[in-house]
Each structure stands twice: as C-alpha cells, then as structure tokens.
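Of the protein chains in this complex, all but one are displayed in their positions.
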Amino acid sequence: MTAPLLSAQDIARSYELNRTVWGGASIVHAVSGVTLSVGRNETLGIVGESGSGKSTAGRLLLGLEPPTRGSVLFDGKPLPSIGSPEWKRSRTRMQMIYQDPLAALDRRLPISRQMREPLDIHRIGSPQDRDARVSELLHSVGLSDEIGRRYPHELSGGQRQRVVLARALVTRPNLLVCDEPVSALDVSIQAQVVNLLSDLQAELGLAMVFISHDLRVVRQISHRIAVMYLGRIVEEGDADDLFARPVHPYTRALVSAAPIPGKKLTGRIMLQGEPPNPANQPSGCAFHPRCPVAVARCRSEMPTLSDLGGGRQVSCHLAGSSPSVKAELPSTRQAALPNSIATVSEGTV
Amino acid sequence: MSISEQVTARPLRIWGVPPIIALCIGWLLATIFIAIFADLLAPAHYTTQDLTARFRPPAFMTGGRTDHLLGTDHLGRDILSRIIYALRTSILIATLGTLIGAVMGTLIGLAAARFRGIVDVAAMMLSDVQTALPSLFVAIAFLAFFGNNILLFIILVSFEGWERYARLARGLVLSEQAADYVRAVEAFGAGTGRVVFRHLLPNIAASLVVQATLNFPGTILLETSLSFLGLGVQPPGTSLGLMLGEGRRYLLNAWWIAVLPGIVIFLTTLAMSLFGDWLRDRLDPTVDKQG
Partner (left out) sequence: MASLKAIGFRALRSVVTLFLCVTLVFVILRAAGDPSEELLPPETPPDVRQEYRVRWELDQPIVVQYFNFLDRVAHGDLGVSFASDLPATQLIMEAMPKTLLLGFSALLLATLIGMSLGVAAALKHGTTVDRSLIAVAVLGYSMPLFFLGILLILVFALHLRILPSSGSSSPLHLIMPTVTLALPLAGRVARFARTATLEVMGKPFIRTARAKGVGQLPVILRHALPNAMVPLLMFFGIEIGLILSGAVVTETIFAWPGLGRLLVDSVGMRDLPVVQAVILMITLIIVLSNLFVDILHALLDPKVSLARTLGGAG
C-alpha cells in the first residue's frame, strides 16, 4: 500500500479568547488530538456538528493554521511554516473550497481573472498559457468560456461553486479540502456538484477531504469517514461499513437521522442536551452528557481510539464489547424529553 | 434622506440626477473650470493696482462700471479677477489637501487593520490626539511656531478629517479581510501587496470616495479660515479667505470686497455638501453620517 499523501499526527489547535489587560483569557480547544491520513485518489469524509472542530481540522491539514501540537506531513515532508516561500510554493499542491461561493469570490472582478489568479501569483506559464488553462478548467467543470467574462453575482449558486472548484484546481493540486461545499446550495444542485467532485477526483487522482455536517452527502463521496465530536475523532472507518454498522453512540445517532432510500426511518435516536461548546468541555468522554448509554466511567475517564479490526476505530468505553451494546442502544429511549434534538446542526468551527 | 431625495418625490431629473444636485455638480465643475483657466478668464491680473479706481462698486450698483464687473478694492484691484485667482488657489489647496489626507488616513487605517497589534494601538492613539486637537489648532500651532510656508500649509490642511478616512478604512478592511474571498486569495499564496491593492482597496474605494466628498467642505473651510485669520495664504498671493479678511475693514463703505468672496466660498461648500450627501445616500449608507 502506498504511503498516504497527507498524514496528520495528533494535531491540536487551541485559541485564546477575550484576552484582556487584566489577564484571564478563556481557552478554546477547537481540535484536541486528531490523527488522520489521506491517500492519493482517496476521499476522507469528516463529519460533525457545529463546534466539532472539523473546519479547523481542515485548515490544519492544509497548513493554513499552525497546530498547537502535533505535525502534519504532506508527501512525507512536514508542512513548511506559514508565510515562508516554501509554504507559498506548497499552495499550488493543496487547495480548499468553501461553503459560500458568493463570498469566496471577489465581487468586483470577472470570473476568468479570479480563476487565473493562482497562476498569476505563482507565475505559472505565459499569459496565453494561463488563459488556456482557465478555459480548459471551465470546460472540465461543465461551464462555457462565456462564463469567464461574467461577474460572480451574474451566476447561479451552482455555477459559482463550480467556478470556485475550477479555481482551486487550476494549479493542479494533489490535495483538495472541501469545507461544506454544498451546504449553501439547493438540494437539487448539491447532487450535481458532488458528482462533479467525484468525477474530477477519479480523473485527476486527487486526494480529497470532504467536510460536512450532512452524513448522507459525505457518504456519497467518501471512501472513509471520520466522525468528530468536540475536537476529537470518535469513530473512523470505511464509509459504507460505518454507515451500515455504526458503533459509537454519536455515530449511531447521526446515522439514524439520515434516511436511506428504500428503508423506513425507524428507531431514530434523539440526543439530549445542547450542542457542544468547545470553550467548556465536559470531563471524561466529551459526549457523556448527551450519550444515551453513558456509564459512570464515561464521566471520569476519557476514552481513546481503539482498533476494532477491519479498518474501524472507535473511541468509546463501551465499544469493542459484544453486540449487546447495540441491543441496549435506545430505541427504547425515544421517550426522551420532547424538546431534545438530534442536533446535527449547520455551521462550522 | 438628504434634501435631494426629497426632491425626487417628483421624478424630475437632469441626466439622471435631481435638479438641485445637477446644479451643485454644475457649480463644482464651473469652479474647476475657472481654476484651470483662470489666466484666460480673468480680465486682469490679481495684483494689478489702479489707485485712481479704488472702491468702485460692482457693476450692478450705482456708480459701478462694466470694466470692473464686481468692483474694486482698496488698492483698485479688480475684484472679479481676484476672486477668480483666489478660487483657483483655494480649490487647488483644498484638493491637494483632501488627496493627501485621504491617502494618509487610508494607509494608516489599512495598516491598523492589516497588521493589528501595536500598529493598531498606535493608530488609535494618533486618532485620539487628532480628536483632542482639532485641525485648526494644530495648524495654528505649527504656523505660529514655524512661520508660513506653502508646503507646510498644504500639509496642515490635509490634516482635516484624516482620522475619518483611517477609521473608515480600518473598519471596512477588518470586515472585508474576514471574508472568504480574501482568505481564499491568501490561501493561494498571495502576498500582502496583492491582497491589499488588488482586492481590499478596490472593494472599499467607493466608501472612501464618498468620505472624501464629505470631508472636502471641511478642508476648504479650514484653508479659508486660516487665510482669513492671516495665517494661511499670504499676500501677494490671494485666497478667498484672505480677501474676506482684508475686506473686513471696509465693510461699511465697500462691503463687496468681503461679501462677494464669501458668497463664492459659501456656494462651493454648499454644493459640495449637498453633492456629498446625495452621493453617500446613493452609493453607500455605511459611511459615517456625522462626518
């Protein structure tokens, strides 16, 4: 098996908030020890709700922010420090696309200019080469040359996101991180864009990280999925397998809320409590306040990721025990508080 | 709503603009025209004296003659010509001052927003000082201690309102640079120069231009006030404020020496104020209304 293109080892990222002259800042642990890898031609999906740290993880993987701890290796080499010339050069090999395509484009510049910009910045090719490349890329995302002459507000949401995608690919990167790329689009367009991403990956051999709160979408495009909660990975494994046989209680809740065509929506697991707050993390297992099957140990001791075989890793004290875990999981607990919410909410950290 | 918006309750527009604003623009263009072609337009040079023709009233009053359409002053100098040249001086100084102030203020605001930290604090302290010492006093202090010098004068005039550009630029840049498109361009490896000059500045330029039109009257007033007090443009040069200052003594018998330049100043600041208000309402309501 070839070495992974991207490999992150126990990375963490904390922020200081509300620093005053009198001291007393509060510390937010956005990401607290994540180990991931992504191979060429592979898509890793990262799923989580608001506050899970998934977006921060994405930025760490790309080297857009420095980790407070741990390291990220790209193609076997550590990422250069931010702002350095090597870092700037590395930008051509890894890129990101964003949630809101209108915000991701400069409203005052025509599309082709913006698509050319990465090439201009790195002085790749002659001006004619760059224009040709822009044209090539517009076609590859299914847009005509005429689009290049327009301005962002003249395009539809789907078209804009394709432009953002094309722009990200213009320097032929090896790695593409997609942070909620379809959340702002109409459902009908979402499928188109996801398919496009999938096709492009196959065609270009991209390594992709697909970040979303929407498990269904992630499942469509990912080979492997990592589920994040409050800055940590709670479960990781093959996409289809994880969807069919989720182990971690949180994953089970997420899966149960995602309807599968042809299957009735039964046994939906409702989670109690509030969405997690990274500035105020619970003791022990971060999920225990909302976990339907939490036991005393969960309150005091933080679980670690353990290998369950078959490429699956789970971070839960109750995992790895018998299938009886599944039996206990609460279809019975549906009578939970009426205003408890399966809070797979939107937004990114 | 500015006065111009009121007028558009009836849809009368000249070249797409309410009539009053069209008048303002017309006046402003006329002043620019006069400023550029002063030499051609003025019947006489502003220093030409004719001591036999002192204190002639303007042509529309009894005793006035058409060879001095707006009368003469205490030295027999033609008022019309002097107003023309004085207008040119005032417009020039005000325009230069506005440009310098705008550039200075914008750069400071940009730096504060881009580099944060100590630069931001320094900018804030500077603007506090400017608030505590209005530009008139700073100008008087400098002119008192350093004496008069046209270059110094222009720079002092440019101090009027710079902190408004700075504050505006800082606020706008802070919000723009948090936007995805800026983060994206930075993620592509763009340097600060490209980010600032190709993306940030073009996107905030409209607001800055509006602020300039709003500041302009203040700049003209500063220049004319200083000249009026005798601290600005010195003889033999001429400025509208200086003419007013000189004419003060002869108010009783030759009021036109002071009043006519005053009217010109007033019309110009009025036109600029109305135009600036209208522009702001049209383009960008986010600009500070108190400015």
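Chains here go by letter, A and B, matching the order in which they are written, and residues are numbered from 1 within each.
By definition in this document, a residue touches a chain if its C-beta (ideal position, glycine included) is under 8 Å from a C-beta of that chain, and two chains touch if they have at least 3 such contacts.
Fair warning: this is a prediction, and the values are worked out from it, not measured in the lab.
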Next item on the list: Among B:Leu29, B:Leu51 or B:Val129, choose the residue that contacts the chain missing from this document, as touch is defined above.
Entry: B:Val129
Notebook entry, point to check: Which listed residue (B:Ile83, B:Val157 or B:Leu244) would be found touching the missing chain in the intact complex?
Noted result: B:Leu244
Next item on the list: Check the options B:Phe60, B:Phe115 or B:Phe137 and report the residue that touches the missing chain.
Entry: B:Phe137
Notebook entry, point to check: Touching the missing chain, which residues of chain B?
Noted result: 2-3, 6-7, 9, 120, 123-125, 127-129, 131-137, 140-146, 167, 170, 217, 221, 224-225, 228-231, 241, 244-245, 248, 251-252, 255, 258-259, 262-263, 265-266, 269-270, 273-274, 277, 289-290
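The rule is simple: only the chains that are shown with their structure count from here on.
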Check: In angstrom, rounded to a whole number, how far apart do the mean CA points of chain A and chain B lie?
Finding: 53
Item checked: chain A to chain B touching residues, read off their complex -> 62, 64, 87-89, 91-92, 95-96, 98-100, 103-108, 117-118, 121-122, 164, 167
Item checked: Touch list for chain B against partner chain A, complex -> 179-181, 183-185, 187-190, 194, 199, 202-203
